[in-house]
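Every protein chain except one is present and positioned as in the full complex.
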Amino acid sequence: MHNYPLTAGVTLLLVLLMFGTAWNVGRAREKYGIKAPATTGNEYFERAYRIQLNTIEWALIFLPTLWIFAAFVGDRHAMIAGLVGLAGRILYAVSYQRDPATRGTGFMIGMAAFGVAGLWSGFAVVKALLGS
Amino acid sequence: MHNYPLTAGVTLLLVLLMFGTAWNVGRAREKYGIKAPATTGNEYFERAYRIQLNTIEWALIFLPTLWIFAAFVGDRHAMIAGLVGLAGRILYAVSYQRDPATRGTGFMIGMAAFGVAGLWSGFAVVKALLGS
Partner (left out) sequence: MHNYPLTAGVTLLLVLLMFGTAWNVGRAREKYGIKAPATTGNEYFERAYRIQLNTIEWALIFLPTLWIFAAFVGDRHAMIAGLVGLAGRILYAVSYQRDPATRGTGFMIGMAAFGVAGLWSGFAVVKALLGS
């Protein structure tokens, strides 16, 4: 892994994004008086909570793909995919919190980053298997 | 990681499974008219949503174990465990969507793949630590 410093760097930024969305849920819990373990009762709290869960869902499919992309295609390629994905998910989080109806663009950018990294990795892994 | 092409391949398939269960939730959202951020209100939507969350839960304990298994035991071993786990979780998803009461078999297969990979990895890691 120490051969992939760019992928490691962007991974830390993605971890920070997940941390930020979790932090936001805690803040919304206090602000709107939703005591744990409740997860409903206020529209804005529920948005913050959905943003966190959706970010986690995306990260769980993106991060393993990103590292396979780094290992089978390259560290720079993975960094670019990671930064595009990160930008998409920041946009997603900000739009969703304001108005759930506008979350589409950020979502699509995050999915595109995953799709490109996933398909490219798939080809590269198959190529590695056939070549060995 | 580029020394483990079989594990990388099966990881991409597991990522695809997670993506598929998430996609299914989106489809069920439209089909049954459950607007975000709501996650309740229709039995079939709730099943799709539980399948996604349960698949994520399983993947989160399975994927780190799988890669430790690959590194400390072998790429082929990890591929087999991964394919068995994948088959179990596909069966789980299909059965749960039809009838939650029938989800047991797929669940047990997925857990068995995790259990074997986890115990075997545990032994291999301890052996590596004692040998160093």
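The chains carry the letters A and B, assigned in the order they are written, with residues numbered from 1 in each.
Keep this in mind: contacts are C-beta pairs under 8 Å (C-beta built on N, C-alpha and C of every residue); 3 or more make two chains touch, one makes a residue touch a chain.
Since we're looking at a predicted model, the values are computed, not measured.
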Option touching the unshown chain, where B:Leu14, B:Ala71 or B:Leu86 are the choices: B:Ala71
For chain A, residues in touch with the removed chain: 1-2, 5-6, 8-9, 11-12, 14-16, 18-19, 22, 35-37, 52, 56, 59-60, 63
Absent-chain interface as seen on chain B, which is shown: 1, 46-47, 49-50, 56-57, 60-61, 64-65, 67-68, 70-72, 100, 103, 114, 118, 121-122, 125-126, 128-129, 132
